[in-house]
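For this depiction, one protein chain was excluded, whereas all remaining protein chains were kept in their positions.
For subunit A:
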Amino acid sequence: MMEDLGDLDSSPYCEPRRRLLDIFCLMSEVDMAVIQPEMMKSYIWIQTTDGAIQQVEQEVAMFCPMICQEVIHKGMGSSKNCAVSLPQRVSPAMFSLILDYCRFHQVPGRSNKERKSFDEKFVRMDTKRLCELTSAADSLQLKPLVDLTSRSLARIIEGKTPEEIREIFHLPDDLTEEEKLEPLKNTTDDPRIRLLNRLYAKKRKELKEREKLKDVEAEEEHVDDRSVDDLLSFINGGDGGMLKPYWKQEIFFSDSKAIKTSKNKKKHRKRKDLQKCAPSNEAIETHKKESNTVSSLCHNVGVDQKLKSSLSETLELQDVADEVFAPRVEFDDVDIDDEIDPALKEEIDREVEDFARILNSDWPERMQELLSLGQERRPTHLSVNGNGALKGHGSMPSFPLNIDHLSQLRIVFSLTPELDEIEEIFIHGRYSSAQNAIFVACNFFKLCDCGHRPESTECQPRRRAG
């Protein structure tokens, strides 16, 4: 819906001003017209590009500045022998058109209305001739005609899609795919690009903020000196660990630099943090079906909301763990609704189970999925080395990772010093969800699924196809 507010210049209250300025311009024009010298009726010899020589009435021909210059400064055109030769770009057909134009406009007595009406009819021609005429008028330096034809060409171009314009003017479609996609401009209407850019900008901002806060919080770090066994007791307790959701395992495996701060505020915030870490299994599913980055992102966001609440529920079961776990980083404040109704809880638990299943499923299959996802969009430069591990290279960013994904990654890799490097890869990589990103990371650093180093014996061994 085009909200055409018009230009302030043309609003009614401005009218009197406008009139005065118009009159001012008119007055100057009238003054100029008086200065034109009188000329006797005579003819000028002109040679067109096809070699033919013709006579043109002087006042008509002299309307063209270029011819005027030739006659006055170089003395040409007085006889057949020294005819003014027209520039290359002025074909005989175009010249006769231009002469029609000059013949009409050089008559001083015409009203503006008449001239305008003539002009409108004059430029009604096909675009091919219009371009030729523009070129010819320009080489004769006939500015009013150039202005007129330029306006017509602009009118033709205005509002059309690139394909239509190419069609009309027979332009070659020779931009490569990459060039077409390059974000040269944000003035297209493509909502996807706008959304992506917006999210990307938001992501960058959040990263910056987190960086700042990381510095701040480093001072507040306290050492948590409970034994590793104590920490692990939560993992091995309860269910067998087989179907335990991925993030439940990881939370308690925080590093020794856990922060101990005041309970109330931090608790809520921790909950929020953890809620946000929920990867979305649904996103993976949908992504298998379509490669539309935006819809998957949107979907991610939508599903994340649901899973956020699910996490709060699961966390309530591990109250004590909250004190153990504390991420190093602040997250931005989002209003989280901590209350969910039982029905929703059921559904969420089911999702959690589904997701755990996917996590623990066949590794080679997941690898395939990753590779295929990468190829559907721009080349991700993912290569598989001999060990079956994926090696990621940095490439042009196109998919903004959600803040949640990265926060989860931090939790997972809180042990690893290569955290920044990982982040770098993920930002520049192209992953449909954090889950995929984590898979890649695990393999990149030869970590197990839980994020433990290969040397560690604490966790369950990587599952293989069985």
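Rule of thumb we're sticking to: contacts are C-beta pairs under 8 Å (C-beta built on N, C-alpha and C of every residue); 3 or more make two chains touch, one makes a residue touch a chain; residues count from 1.
One rule holds in what follows: contacts and distances are computed from a predicted model.
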Exercise. Match the chain absent from this complex view to the correct UniProt protein name in "glutathione transferase", "Histidine-containing phosphotransfer protein", "F-box domain-containing protein" or "Ig-like domain-containing protein".
Key: "F-box domain-containing protein"
Quiz item: When the complex is taken as a whole, what residues of subunit A touch the one chain not shown?
Solution: 1-9, 16-17, 20-21, 23-24, 27, 127-128, 131-132, 134-135, 138, 146-147, 150-151, 153-154, 157-160, 162, 165-166, 169-175, 179-180, 184-189, 194, 197
